[in-house]
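One protein chain omitted, others in place.
Read from first to last, the chains carry the letters A, B and C; within each, the first residue is number 1.
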Amino acid sequence: MKLWGKQKLWRNALPVICAAMLTLYSSCAGRQSALDPAGPQSLRLSRMWWLMFWVCTVVFILVMAALCEALRRARSRARPEVEPIAERKITKVIAGALGISAVILFILMIADFMTGRAVYSQPQNALQIKVYGRQWWWEFQYGDPQPSRRVTTANEIHIPVGRPVMLQMTARDVIHSLWVPNLHGKTDLMPGYQTTMWLQADRPGTYRGQCAEYCGHQHAHMAFLVVAESNEQFNAWFENQCRAAHSPIDASQQRGQQLFMTRGCVMCHQIRGTNAGGRLAPDLTHLASRQTIAAGTLQNNHDNLGNWIADSQHVKPGNRMPPSGLNGEDLQAIVSYLENLK
Amino acid sequence: MRSLPRITTAITIIASVSVWAACEREHRRFDDNPPSAAGNIRQSELQPGSAQLEASLPGPYEDNAYAVSEGKRLYGWFNCVGCHSHGGGNIGPPLMDDKWIYGSKPENIYATILEGRPNGMPSFRGKISDQQTWQIVAYVRSLSGQLSKDVSGGRDDGMNYKPSEQSTKKEQPKSKMAEQP
Amino acid sequence: MKREDLTIDVSDLPVYAFGARSLMWWGTLGMIVIEGTMFALLIGAYFYLRGRVPDWPPNGLPPQLRWGIVNTVVLLASVLPNIWYQRAAERKDLATVRLGLVISIVFAVAFVVIRFCEFRVLNCHWTTNAYGSVVWTLLGLHTVHLITDLADTIVLTALMFIGPVDGKHFVDVSENAFYWYFVVIVWLPIFAVLYLAPRWI
Partner (left out) sequence: MTPGEDAVKSPTDFSDSVDVQRERRQLAETWREPTGLVGWFSCVHHTTIGRRFIITAFVFFLLGGIEAVLMRLQLARPENRLLGPDLYNQIFTMHGSTMMFLFAVPMMLGLGIYLVPLMVGARNIAFPRLIAFGYYLYLFGGIFLYFMFLLNSGPDNGWFSYVPLAGPQYAPGKRADVWAQLITFTEVSSLVVAVGLIVTVFKLRRPGMSINRIPLFVWAELVISFMIIFAMPTVALASTCLILDRLIGTHFFNPAEGGDVLLWQHLFWFFGHPEVYIIFIPATGIISAILPTFCRRKIFGYTLLVLSLVATGFIGFGLWVHHMFATGLPKVAQSFFTAASMMIALPTGAQIFCWLATLWRGKLVVKTPLLFVLGFFFNFLIGGLTGVMLASVTLNQQVHDTFFVVAHFHYVLIGGSVFPLFGGLYYWFPKITGRMLSERTGRWVFGLMMIGFNLTFFPMHQLGLKGMPRRVYTYLPGLGWEGLNLLATVGGSIMAVSVLLFIVNAFQSLRAGEAANDNPWGAGSLEWATAAPPPVYNFARLSVVAGHDPLWDEFEKQPVVTGVRSDLREVLVTTVLDAAPDHKYLMPDPSMWPFLTAVATTGLFVGSIFTPWAVVIGAVPVTITMIGWFWPKRREQEEQAAAEHGHHSGAGKDEGPVGGERPIWEGQA
C-alpha cells in the first residue's frame, strides 16, 4: 500500500513518456524540419543529432535501470547498510562511471568538432546572395558582375540544386536570425555586423525558413521560401527576375498601375520599369512569380492579395504596411495589376 | 503576517483602479482611424488669426510613444530628412526651433503635410494614410520638445546629429502670424 | 540526562572583535567584492568596445593627465589618516579617531572637488560616442562610491563626537577605513585604463 502512489505514477507516466519518445522517430519529414535534411550540412547536423540522441537514450536507460534496481534493493532491505568496505567498493564504481561519462563526452566533443569542420568549410564557386533582415520580412540581393543583373527580391529565393549558395547577411533594424532547417542551422543577422553562412540543396524542393531571433511584434510571421530547382529552371527564373516588370495589358490593370503610382504604395515599394522606386518594402517587380505574400504568411492568390492590400493590419497586426483604404473597383484593379507582375 | 492579505488587497485595488486610466503612452495602435482634420484645415490656413482663438483639434497621438516612434520612422522613410534634415532644417525650414511659419498646432502641421506649402513643401494627400500623417505630426512636434519627455523618443540607433527628442528643451512656439501686430 | 555534565562556558568571550573575526568585516568584504566585480566588468566593457573601433579614443586625444594625477596623489595620501584612525580605533583611542576621521573627510572632500574639475576637462561627453559613454560611466561609478563613503564617514564622525561610543562603534570605524582602502585601490586600475591605456597601449 505504501508504494501505491509510486506504482500508479509509473503506470501512468511511463507509457505516456515512451509514446512521446517514439513520436521522435515518426513524422520527422516536413518542409521546415531539421530531421529531413536536403543538403550536405543539414545531413551532417542530423547525423550529429542521431548520434547524440542514441548516446543519450542509452545513458538515460542505464541510469533509470540503476535507479529502479536501487529502489528495489532499498525497499526490500530491513535496515540501511553502511559498512565501510562495501562503501569503498561503490566509490570505485562511481569513479568508473565518471570516467566512462568523461570518455563519452570526449567522443561527443570530437564528433562535434568533425561535424563543425565539415559544415563551416568554405565552398567553391558559390552563388552570392546578400540578405537583409528587416522588421518583418527578408530582402535578398543576388550578386552579379553586371549591376543591371543584381536582382532584388523578397521572402523567396531560388537556388540551383547542388550548387553552394553563400549568404552575406546583416540586419537593417534589429537582430534577426536566418534559419532553413532542411538546409542548415541558423545564423544571426545583426546591425553593425556582416555574418555569412552557406547553404546547398541536394534535391529539388521548396524549403521554408523562418526568423529564429525574437524581433518584435511579427516575429512569428517572418518566414521565407527557398526553392531549389534544376540549373535550367533556375536560370530561367533568374533571367525573368532580371527583366523589368510587365506593363499592364488591359484597362483594369492600367487603372491598377495608375492607382499604384498615385496612392501610398509607391512611397515604399519598387517596381522596376515604372517610377515606383521605394526601397523600404518588398520589391514587387515580379510579385506574381512568388508563392507567398506577407513574408510567407499567406498563399499568393487573388483573395489573399486583396485582403492584404485592403487591411494588412488584420492579417499581421503591427506590420509596416498601412491599410490602403482601397475597396471595390480600385482594389480589384490594383490586384489584377499586381497579379500581372509575373 | 496577518496584515499581509490586507496589504495585498489594498495593492490590487489600487492596481485595478489604475487600469481604468491605463497609460495612453504605451498603447500600440496598429490600425485605428484617427479623425481626418479636413474640417478645420482651410480655416487655420486662411484665417490664422481666428484659428489661434478657436479651440483647436488636438493631435490624436500627442501622448502615444509608439505613434511618435512610428512617426520618426516615417519621417525618415518618406525622406522628410531630405529637406528638413534631422530637424535642423536645410532646404526646408528647421523643425526643432521655436519658429512656426504655418502654426505649431497639430492640425496646422497636419495641413502642411497633407496640402503642402509654397516654396517646396509637397502635398502628401492620398499618398500617406491619416494615421501615418498624425504619427508624423506627433514626431515633428516632439522635435521641438512639444510633447512630454516620457513620450518623446530617445537617441537613434545610428549617427546622432542632434540630441534626442526627449532631451530637447521645450521651445515656446512663435507663429509667424502671431508676431504681426 | 543532566545538562550540567558537559558545558562550554563562553560568558568570558568579548562581545565584539576587529578585522576578519567580526561579522562587519565580512559584510564589508562582501560589498567590496560585489562592487569590485562591477568595476572589473566595466573595464572589460571598455576594452571590448575599444576592440570594436579602429582608433581609440575615437576623437583622437586621450584625457588630460593633470587632474587625474593630482587626484591619484590625493587619494593615495588619504590612505595615511585612514590607517592612523583605524589603528586608533582598535586601541579605542577616541580622540585620535575623531581627528583622523576629520582629516580623512578633508581629503575625501578635496578629492570630490578635484573630481569635478576632472569631469569638466574630460575629452568627451557621454553622448559623443560609446567611448564617451564608458568613460563617463566608469568615472561616475567611482565618484558615486567616493560620495557614499564620504557621507558614511561624515555620519560616523558625527557619531564619534555626539553619541556615546561603544566598542562596537570602533569596529564600524575600522570597517569604514577598510572600505576606503577599497575605494583607493580600485581607483588605480581605473586611472590606468582611463589615462594611461589610451597613451601607452
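By definition in this document, contacts are C-beta pairs under 8 Å (C-beta built on N, C-alpha and C of every residue); 3 or more make two chains touch, one makes a residue touch a chain.
Keep in mind it's a predicted model, so treat the numbers as computed, not measured.
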### Task
Would you mind listing the shown chains in contact with the chain that isn't displayed?
A, B, C
### Query
Taking the entire complex into account, which one of A:Gly162, A:Gly185 or A:Gly205 touches the absent chain?
A:Gly185
### Summary
Even though one chain is not shown, chain A touches it at residues 2-6, 8-9, 12-13, 16-17, 20-21, 23-24, 27-28, 30-35, 42, 44-45, 48-49, 52-53, 56, 59-60, 63-64, 66-67, 69-71, 73-75, 77-82, 86-87, 90-91, 93-94, 97-98, 101-102, 105, 108-109, 111-113, 115-116, 119-120, 173-175, 177, 179, 181, 184-188, 190-193, 195-197, 208, 210-221, 223, 296-297, 317-318
#### Entry: Chain not shown, touching residues in chain B
1-4, 11, 14-16, 18-19, 22-23, 25-28, 65-66, 68-69, 72, 149-151, 153-160, 163-164, 166-167
### Message
Across the whole complex, list the residues on chain C that are touched by the chain not included here.
### Response
1, 3, 5-23, 26-27, 30-31, 33-35, 37-38, 41-42, 45, 48-49, 52-53, 58, 90, 92, 126-134, 136-137, 151, 155, 159, 163-164, 166-170
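Assume only the chains that are shown with their structure count from here on.
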### Message
On the document's contact criterion, could you list the chains that touch chain A and likewise touch chain C?
### Response
B
### Query
If you average the CA atoms of chain A and of chain C, how many Å lie between those two points?
52
### Summary
Given the complex, residues on chain B that touch chain A span 28, 30-31, 77-78, 126-129, 131-132, 157
### chain B-touching residues of chain C, taken from the complex the two chains share
127
### Summary
Listed in rising order, the residues of chain B that touch chain C in the complex are 155, 160, 163
